[in-house]
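Once you've had a glance at the structure underneath, I'll fire off some questions.
What you see is the complex with one protein chain gone and the rest in place.
Each chain carries a letter (A and B) given by its place in the written order, and its residues are counted from 1.
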Amino acid sequence: MNSLGNANTGSIDERGPMSELGAARGAPRATTPFAAALLAVPGILWMVLFLLGPLLMIVYVSFWTQKTFTIESTLTLKSWIFFFSSQTYLSALLTTLRIWLIVLVATFVVGYPVALYIGLFIRNKTIQTIVLVICVVPFWTSFLIRVLAWRPMLGTEGAVNLLLMKLGVISAPIDVLLFTEFSVIIGMTQIYVVFMVGPIAFMLSRIDHSLIEAARDLGAGTWRIFRTIIFPLSLPGVVTGAIFVSVMVLGEFATSAELSGRKVNMLGNIIVTQVGSLKWAFAAVAGVILTVLMGLVIAGLLRVVNLRKEL
Amino acid sequence: MQNQPVLRTLLMLYTGLFIVFLYGPFVVLTILSFQSGPEGGPQFPIIEWSTYWYRHLFGLTPPSRVAPLPIGRALVLSLSLSFMTMVTSTVLGTMTAQAFRSRFKGSGIVFYLIVLGMMVPGVLVGLGVALVSTQFGIPRNWWGTAFVAHVVYTFPFAFLVMLAIFNRFDRSVEEAAWSLGVSPITTFRKVTFPLIFPGVLSAMLFAFTLSYDEFPRTLFAAGPDLTLPLAIYGTFSVEIHPNVFAFGVLTTLFSFSLLAVYGILMMLSVRRAKQVAIQEEIR
Partner (left out) sequence: MTAILDLHGISKAYAGKPALRGLSLSVDRGAYVSMLGSSGSGKSTLLRIIAGFERPDAGDIRVDGRSVLGVGAHERGIGFVFQNFALFPHMTVFENVAFGLRHRVRGALRAEQEIRRRVEAMLDMVGLGGLGGRAIGQISGGQKQRVALARTLVTDPAIILLDEPLGALDANLRERMMVELRRIHRQLGITFLHVTGNEQEALAMGDRLTVLDNGAVAQLAEPDAVYNRPASARVARFLNCYNIFEGRIEDGRFRRDGLSLPCPKGAPRRAAEASYCVRFDRITIAEPGSAQPDEAAITARFVASEYDGPTITYFFAPPNGKAVEVEYHLSHHRPEEFAVDREYLLRWPAEDALVYA
């Protein structure tokens, strides 16, 4: 009829709130919500029985009495006291904390520049995805193989030493590379750094480049822009990555055992060895401490950034 | 940030180094897998290039001081366990994701309960399962306790994949089917499922890969049975030989190919689920 300022012709779908919220909200109601929820019951049951149950059992058993090779359900604090009064086990706790912190920082320092490059400097989305896939793919190969692969790298006759000697950088092989806490840290950093790169790159790629351009137009230097715009906006990714890395590192035992020649003991190693000698109650204590530790770390990290709002 | 060529080049070089760092150990491992045997050890230099250790894996070499990896039985076991896990977790994942298409009371808590399964470290889950089985006199084996722990681990992944698939799924085809008088169950069978099938396949592959490589939970829960990862772990404390490297290469290639198939399937399913929405293209 007329073309001046009227958008009434052939207006497309006005589903309003529904189109915004997608499937989760405006779900088709051929069945009642109750009937739909029934479908979730098997999954819920499985998790309650086989996840919650075992986890609660750990807490419960940590208070049981430990006999030589069995446990009895008489409740006691003995195992707890033993843990906290023993040098070995306290040092395992400290080792766990120390390694966690170092690996966390290391994965952050090593991974952030990569995420920066992928998220901010590669504009083509396809290439971005390809590079990310290249970085992520190693994660999907057998974890143990990845741990194992460090052995020929780090030994006195390993690839790193050979290369450095060939290049003339060193004249004798460095033997602190393998079978030390250092090797554990290198190994873990390489294995878990991907978890930092992914989320951070994701957050960085969402930054509107016009923000940066505007800042530049206003005369801000690169470092300033990074400090005030880029880094804060990437923080949710950093926290996400930190949570992933923390959960993995805190629960570790294979890397620490293999790359340190069983010298480095983390809480995970304690659990494994205690279970091996049937000291269940004791292992359970270590398990509870590990869980609490993890809970604290995650809660602490979530405080840094209110993830729900940002994501 | 494009007009920062120095920074850009630096970061690019750094990323290149990073990728070397990521792949380095595996490349070294691959090179060393071609070490000659049986005298060649798991370190440089390469005495002579050979496929000895690959043949050693398959038992095709004359007996030597190096014991063959117990991969025969472990392989069968791993495949079976992974297969069972794959089917179970995909069924559970699809059913639960379907349930989540309507908002029901407590869906938030259920969501976190499920995701907990992938967040809790394997060592804790394994410990818990081992504890429960010991106390209740349940024997630990690959098809009981290990299976159960594997599903706890992979079900959340399958669930999240199916959730993502359903999220992109345009429900109007289902509503159309209902408006024609077709019951919801038949609609699911004849309309929904065929359209989400590539997604279901990819969830299955994902679950399979995760279960196949799973280690910490299995360590505690498998009892006397050895899966492939456990067999590898068994060589850890012992002197290692390049046969483990050869095995690592093969198993990695296997994982890669599974992943490639998974990637293709995911793409296909997202495309199919969106097919309905772009029907209004004229001409």
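Going forward, contacts are C-beta pairs under 8 Å (C-beta built on N, C-alpha and C of every residue); 3 or more make two chains touch, one makes a residue touch a chain.
Given the structure is predicted, the values throughout are model-derived calculations rather than measurements.
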| item | value |
| --- | --- |
| Hidden partner chain, touching residue among B:L7, B:V173, B:L250 or B:V270 | B:V173 |
| Candidates B:T9, B:S183 or B:S257 - the one touching the absent chain | B:S183 |
| Where the unshown chain meets subunit B, residue by residue | 170, 172-173, 175-184, 186-187, 190-191, 194-195, 272, 275-277, 279-283 |
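Following the convention adopted for this analysis, only the chains that are shown with their structure count from here on.
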| item | value |
| --- | --- |
| Centre distance in Å when subunit A and subunit B are each reduced to the mean of their C-alpha atoms | 17 |
| Touching residues (chain side subunit B, partner subunit A) in the complex | 1-2, 4, 7-8, 11-12, 14-15, 18-19, 21-26, 28-29, 32, 42-45, 92-93, 95-96, 98-105, 107, 110, 113-114, 116-117, 119-125, 127-132, 134-135, 148-149, 151-152, 155, 159, 166-167, 169, 171, 174-175, 178, 184, 187, 209, 213, 215-216, 219-220, 229, 232-233, 236-237, 240, 244-245, 248, 251-252, 255-256, 259 |
| Residue ranges of subunit A in contact with subunit B within the complex | 22-25, 27-31, 33-34, 36-40, 42-44, 46-48, 50-55, 57-58, 61, 110-111, 113-114, 116-118, 120-121, 123, 131, 134-135, 137-138, 140-146, 148-153, 155, 157-159, 162, 190, 193-194, 209, 212, 222, 247-248, 250-254, 257-258, 262, 268, 271-272, 275, 280, 283-284, 287, 290-291, 294 |
